[in-house]
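As you look at this complex, bear in mind that one protein chain is not there, while each of the others sits in place.
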Amino acid sequence: MQRIGVFVCWCGSNIAGTVDVHTVAEALKSEPGVVFSTDYQYMCSQAGQDIIKNAIKEHNLTGIVVCSCSPRMHEATFRKTAAAAGINPYMVEIANIREQCSWVHKDMQTGTEKAIILGKAAVAKVNLNTPLTPGESPVTKRALVIGGGIAGIQTALDIADAGFPVDIVETKPTIGGKMAQLDKTFPTLDCAACILTPKMVDVAQNENIRIFSYSEVQEIKGFVGNFDVTIKKRARFVKEEICTGCGACVEKCPMKKIPNEFNLGMDNRHAIYIPFAQAVPKVATIDPNACNMLKKGKCGICSKVCSAGAIDYTQKDEFISEKYGAIVVATGFNPISMEKFDEYAYSQSKDVITSLEFERLTNAAGPTAGKLLRPSDLKHPHTIVFVQCVGSRCAACAEKGKEYCSKICCMYTAKHAMLVRDKYPDTEVYVFYIDVRTPGKNFDEFYRRAVEEYGVKYVKGMVGKVTPEGDKLKVQASDLIANKQLHIDADLVVLAAAIEPDKSARPLATMLTASMDTNDFFTEAHPKLRPVESPTAGVFLSGACQGPKDIPETVSQASAAASKVIGLLVKDKLTGNPCVASPNELMCNGCSTCERVCPYGAITYEDKEFMMPDRSKAIRRVAQVNPAVCQGCGACTVACMSGAMDLRGFMGSQIIAEVDAICK
Amino acid sequence: MHNDNTRLTQEIIRASGVNPSKCMKCGKCSATCPAYDEMEYHPHQFVYMVESGDLEPLMNSKSLYKCLSCFACIDRCPRGVEPAKLVEAVRFAVIRQQGADHMTPDDVPAKLNEDIPQQAIVSAFRKYRK
Amino acid sequence: MQVNEYKPLIVAFCCNWCSYAGADLAGNNRLAYPADVKIIRVPCSCRVNPMFILRAFQRGADGVIICGCHPGDCHYTSGNYYTRRRMALLFSMLDYLGIERERTRLEWVSAAEGAKFAATMNDFVEKVTALGENKRLEDLRCKR
Amino acid sequence: MRKFSLSVLSEVFAEIAKNATLYIPATDNAGGAKFTKWAEGVEYLETLNTVKSPKDFFFPHTEDLMEFKVTGKNIELFDIREESEDFVVFGVRACDVKSFDILDRVFLVDPVDTYYASRREHGVIISLACTRPAETCFCGTFDIDPATPAGDISAWKTEDSIYLEANTAKGEALLAKLDVLTEECDTEAVETQQEKIRKIMDKLPLKDLTTDSFGGGKTLDLFNSEKWAELSESCLGCGTCTFVCPTCQCYDIKDFNTGNGVIRYRCWDSCMFSEFTKMAHGNSRLSQLERFRQRFMHKLVYYPENNEGIFSCVGCGRCLSKCPISMNIVKVMKALGGEK
Partner (left out) sequence: MQKITRDVLVNKAVSLLEAGEVKAVLGWGKGEFSYDVTPTVFESADELRENFVWNDFCGANFSKYLVSKTRKIQGKILVFLKPCDTYSFNQLLTEHRFDREKVYAVGVPCEGMADIAKVKALAGDGISAIDFTDAGLVVTTLYDDEPKTITYADALAERCVNCKSKKHVAYDELLGESGEVLESARFDEVEKIEAMTADERFAFWQGELSRCIRCNACRDVCPACTCEKCVFDNPNSGAENKAPATSFEEQMFHIIRAFHVAGRCTDCGECSRVCPQNIPLHLLNRKFIRDIDNFYGEYQAGAEVGSRAPLVDYNLDDLEASDVFDRRDTE
């Protein structure tokens, strides 16, 4: 049994005006465990706190009940007071007799009666309180960034600038991501490469950053501050540290009909290749599915021409284990497959392309060296039809499109249309839209310029079908405002395909125990207030893996995530919240139910040997809660049928005691 | 847009199982419709007119019978609105009215034609009368 | 005729982050609701075990209301979604056993909704008062 | 011997119910029978066995013993005893009647269980000869004659009449009150019925079950038998056998805090439960095997050892028909050598 002191605050007349504080203090005296009870004008004042401190010493109190304002107001204050007087701060409970009593009730008698009941409930709870100590765990001062697009690059640079080592894991042979494939960027029309590649170089040169390109994350264990990650560095058959990126091997490679992924298959590359001129790391990679030497053991030309001796056909996948304090997910996006949208004849005509393909077609480093030529016959297209919302806002069928708005298409389509009209004023450009969405700095102005200055024909309505006929694409569409069906003979049709999270995100989320929404976008810890953190502690989100984003947004989120990571890594130790779940292993049956409801992945299982009630020994699977990860919501405690899982600070027995006290 | 067709509108919505308020006015149904040129009111207008309860002009329009029920609009609609089902429901609403048969036995001989299978005419007759 | 002096006993479980703060806001704005409502603070509505609810009824509560963050706003991201399923099923089961369905309620009250909190409590107390004493889920021993 | 015609059955019940609460077998609305408080409209149910035995009347499933309130250092005690009502139980079979003897030997020896004693004092048992034993019946094994049931009054029911014979003073007093409704008669009809019942007894499948291998002094022979492991192998540890058993008498005393005071009550316990006899030091029988063995050793060895060889089983067969896994005392006895 505790020795409890009860302190009833008047809060001037705020409480005392509607609650007879003396009566409350008097009534609570006879509650079990209460050895001291008093009231005072302002408990939170220095003098009030001194009353508490003195009473703790004088009466050897082990538990404190303060009947006062909301715990959201002064719980922390009174916990400090208790700690200062030498008792555990978690032995303090607050009875909220101001916000939830004196301020909402008018009548003195009712107010007093209710205050007594609330006080009794607090006493009943304190009787079952136990001293709690927050756990501490060390922090590994290194961050992992998964994904080397602009989001990953920016995050890594910011973290590295703060002096912490960062590793970037990128599946492609080079960092740069989607932005490296873009031509110009809206709304300023500066060239993507001009602003991105310097950053890529910064990454390469930053002493704090290591790049694991052509690599992927294999396994993640641990928790915030203490992740153990295994990275699989795929064999590229070129010694990265020796290769100078001179390109001699590429020139001589006889296998030169391999579709070039970087140009979305619109031209070819060699079996040994460097994705693009400014690649980082600028080293060659051999495609094992295309290389004759690797497939049949015949050829070996690249090895012969490499003066640095960097070619190594025997290279194996390498596994690197590293510890990290924080992990940033920056896995980005991809346009969805156009397979299910055959009304646009994407599979039937080379001249029906996606916007990303269009970017490559207009890019100086692209397959047409920047000249806008249509893929089928390399002729200049005179009539171009852009179709927006292809697969976006599509609620009809989950397998076909995406219910959400992909957000970036309106702006890049305006950009494309504008650029075409700028370079080739003889071209007729139609944009079919459902809505044009341009919230953003200088965005709407940009779109209006496309219409007003460049004469792009924006038509409200969708394209119903595209039929290749001769060298033309017959486009049948609606003009809803004119209430007409339009028939356009186009040379090129550009589809603004919806974007979706990269396929690697789902397995990664499982490894991280980070939650995802139904579209496989990572869920943020709070949609408004913690938008760059995952609910899983120590996991942060950067860029389009969290939701569709344009470049400025991506970069701001990337920097925000970096600052969150820095905030974590500067700490030497993490102090947890002691009000966390804890399992009673003797009662736990290892059923995994609690693990399934834990939003933080704080619960794992261990096989342990137990003496069973019948004296036999058995190895049983039991739950383990990582107190550094648990946030104390209590979802697991109710999911647990046997009641093996309890929540410190809000134990089942404590809540039941409160219920009993209230219902007495 | 207010009118007294609320009950009938509800009935059409219920009978068709279509929720016209899902429509986001993209016009893909009309863009895709092979009978567009024959119609006075086009599929997207159909949806909108049912949604707003503007049924009378619709029920009096020949457009109703121009729909081929090819279901291209259903297939292509990004929101799963299914305009063709609405058209069908409106057609039945018309037929259910007294004396509103679209085809009567007297119409049949005139339609007989070597290029059209008789069975098609018979089923059209069956379908478009009470 | 005697004046009906019946006062129900209402237990309200409020999540710390939204509804408890909403109740505080009702206080700040002096929005009155009956003193029959007694609030128990829990970290999240998902901490509320059906056994707590039954316990309250056993001990003499006439109504039990659970308040949590609006769906999507849970401080712990998903706690209230579990609550929603658990309570939907529990309430349905209580109804199936013939317990008056108005005695239990689940409401979403945000930290900004002081007015909603007060209005909800006023309404709930009114409904429970109309039902009268809880006879179907009571434990007579607790009323001796 | 006295008799009354079945046509006046409800008058007889009404007469009895004038001075005492009367319980008769009636339907439990779920295919079984239970002793139900008689009132106008409650139909007497011709049945062999009630699901629960009439043990409840003397030793209720739960029974409040006292109440107390603690305020500061004061304890206030309240007497809340309720067992002073006169009652009559009609239609108790021979086996169940016998079970009261067994319970008496536990509750009425020093120190006397006053709650039980008081209920025994206030209760009158009218037994009824059993005309239709089931295949699960083996009262004969314990020398119980279903044709001659004991009790305060023994009764026999034929096609048209009920015959009554008082065995105790309480029984005679009750019978005297029924004078108007009953008439004196000879024993011929009863004897014919007894003859018939005994013939059926010879046909019962369990008629050869004997207690020869059991009884006081057999502890060492049986306690360590290897058979226990096999017999208890699939026992679920539920309390069905115990709670339908007319002779099981274990109980637990518990406190219930109502918020305004504490009610001290007792309720049946089952040796099959994992918490059975759990004490401050822990639990004395940790495995289901031990708990299972306890039940049968108690009935077949320990109890007779302390009670002049009387077994604490009456062969009513309830556990045979109710055990979820069909493991029961008959199978145990046979496995341990109890068949002729």
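Annotations
Every chain is named by a letter (A, B, C and D) in the order it is written, and numbering of its residues begins at 1.
The rule we apply is simple: contacts are C-beta pairs under 8 Å (C-beta built on N, C-alpha and C of every residue); 3 or more make two chains touch, one makes a residue touch a chain.
All values derive from a computational prediction rather than experimental measurement.
Shown chains touched by the missing chain in the whole complex: A, C, D. Residue in contact with the omitted chain (choice from D:Leu6, D:Ala20 or D:Val51): D:Val51.
Across D:Glu83, D:Asp96, D:Asp269 or D:Glu290, the residue that sits in touch with the chain not pictured is D:Asp269.
For the chain left out of this panel, the touching residue among C:Ala32, C:Leu54 or C:Ala115 is C:Leu54.
Counting the whole complex, the residues of chain D in touch with the unshown chain are 28-32, 34, 48, 51-52, 61-62, 132-136, 200, 203-206, 233-234, 236-240, 242-244, 252, 254, 256, 265, 267-270, 273-275, 320, 322, 324-327, 330-331, 334. Although one chain is not displayed, chain A still touches it through residues 517-518, 586-593, 596-597, 605, 612, 616, 618, 620-621, 639, 641-644, 652-653, 656. Listed by residue number, the positions of chain C touching the unshown chain are 50-51, 54-55, 57-58, 71-72, 78, 81-82, 84-101, 105-107, 136-141.
By our rule, only the chains that are shown with their structure count from here on.
Averaging C-alpha coordinates per chain and comparing to chain B, the farthest chain turns out to be D. C-beta contact counts were set side by side for A-D and A-B; A-B has more. Each chain gets one centre point, the mean of its Cα atoms, and the points for chain A and chain D are 68 Å apart. The set of chain C residues that touch two or more partner chains comprises 59-60, 142. Touching of two or more other chains is recorded for no residue of chain B. Every pair of chains meeting the contact definition is listed here: A-B, A-C, A-D, C-D.
Of all residues in chain A, those touching chain C in their complex are 70-72, 96, 98-101, 103-107, 110-111, 113-114, 117-118, 121, 515, 523, 525-527, 535, 579, 597, 599, 631-635, 637-639, 647, 650, 652, 655-656, 658-660, 662-664. Listing the residues of chain C that touch chain D in their complex gives 59-60, 139, 141-142, 144.
Residues 71-72, 257, 259-260, 274, 283, 286-289 of chain D are the ones touching chain A in the complex.
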